[in-house]
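Note that one protein chain is taken out, while the other chains of the complex remain in position.
Right, chain A next:
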Amino acid sequence: MLEFISRMLGRESASSKTVAKERLRLVLVHDRASISPAMLNKLREDLVKVISNYMEIDEAALEFNLCQDDREVALVANIPVVKMKRDYATKGLAE
């Protein structure tokens, strides 16, 4: 009944097509990522390379995953920092 009233007032709850599209968007992020673990590996390597310009990290303890709950897909990386690179700090100041 409530739904009917809100419909009459034009305040529809999200239309089912919006729900469909949103669910698809999420499931495809995961599907597409799982098609190529190679891509995920490449991304991990690239990420390590970039971060290593700024800080020294513990590569062995690095965690890198695509996580999904029912609302969103997230790339979760846990990167233990061993120490900051001093030369970056000085370079950063010089600029």
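Everything below uses one rule, namely that contacts are C-beta pairs under 8 Å (C-beta built on N, C-alpha and C of every residue); 3 or more make two chains touch, one makes a residue touch a chain; residues count from 1.
In the analysis below, contacts and distances are computed from a predicted model.
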For the complex's missing chain, which UniProt name, "tRNA 2-thiouridine synthesizing protein D", "Putative tricarboxylic transport membrane protein", "ABC transporter ATP-binding protein" or "Septum site-determining protein MinD"? "Septum site-determining protein MinD"
By the document's definition of touch, the residue of A:Ala20, A:Met55 or A:Ala74 touching the omitted chain is A:Ala20
To test your reading of the contact rule: which positions on chain A touch the chain that is missing from view? 8-10, 12, 15-18, 20-21, 23-25, 27-28, 31-32, 35
